[in-house]
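Only one protein chain is missing; all other protein chains are in place.
Moving on, here comes chain A:
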Amino acid sequence: MHIAEGYLPPVHAAAWSVAAAPFVIHGVRALNREVKAHPESTLLLGASGAFTFVLSALKIPSVTGSCSHPTGTGLGAILFRPPIMTVLGTITLLFQALLLAHGGLTTLGANAFSMAIVGPWAGYGVYRLLRRSGVPLMVSVFFGAFVADLSTYCVTSVQLALAFPDPSSGFLGALAKFGGIFAVTQIPLAVSEGLLTVLVMRLLIQSSKGELTRLGVLLSGGRGAKDATGTEGTTAATGAAGEQDGTKEAVAR
């Protein structure tokens, strides 16, 4: 999924870096505001980033028989929101390039655009849309992670097709070629990541309610809390956590 070092022509590498820059700057500003308001958040955000880094190192079984690793962008965006996830994802990509020889520095902008920007925003958008429509939490989490993973690969296919248009059919042919190659492994992997994210979220609701509440994923519904969309938070009916243990909780976002 990571575009390797030197794979993109210099102009493309520079262009994708320029395209990613506004989102990264927006994320950095959000992070700055958060840290200024709550200095102790530095450690929490660092822990969140480390979790993202470790999550992307987990091997998940693929339908094709091989193994791959989750992007972690869907879960990250749901837990930490897309602007913060953009910064954490970019730092994670930098660490992967320097510590694991995975990805690259000249391709950091392109990889950040697909994995740290489009993936989190698309996944989070779908998650929010489904939650607003009253879709159950775990279904929303599944589709959020699924779309985040798949959109990452779609953007990577576009990036590769733009860099290497097909000699016969141009950009569209190259898009079909790269997209077709990715589809064989990535659609099953996106399903796998969605399932894994649901399992992880279920465990987190059981074991880390305090952290999820602090992150704003869960709110205490008994106090009439409002969710991030501005709608009145409901009680256990809206959250799987509440359904599981009988406590009054609402899913904030």
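By definition in this document, contacts are C-beta pairs under 8 Å (C-beta built on N, C-alpha and C of every residue); 3 or more make two chains touch, one makes a residue touch a chain; residues count from 1.
Quick note on the criterion: contacts and distances are computed from a predicted model.
**Q** UniProt names the one chain left off this complex as which of "Cobalt ECF transporter T component CbiQ", "Na(+)-translocating NADH-quinone reductase subunit C", "Formate dehydrogenase subunit alpha" or "Dihydroorotase"?
**A** "Cobalt ECF transporter T component CbiQ"
**Q** From the list A:His2, A:Arg81 or A:Arg131, which touches the chain that is not on show?
**A** A:His2
**Q** In the full complex, which residues of chain A touch the absent chain?
**A** 2-7, 9-10, 13, 28, 31-32, 35-36, 39-40, 42-51, 53-55, 57-58, 60-61, 87-88, 91-92, 94-95, 97-102, 104-106, 160, 164, 166-169, 173-174, 176-178, 181, 195-196, 199-200, 202-204, 207-208, 211
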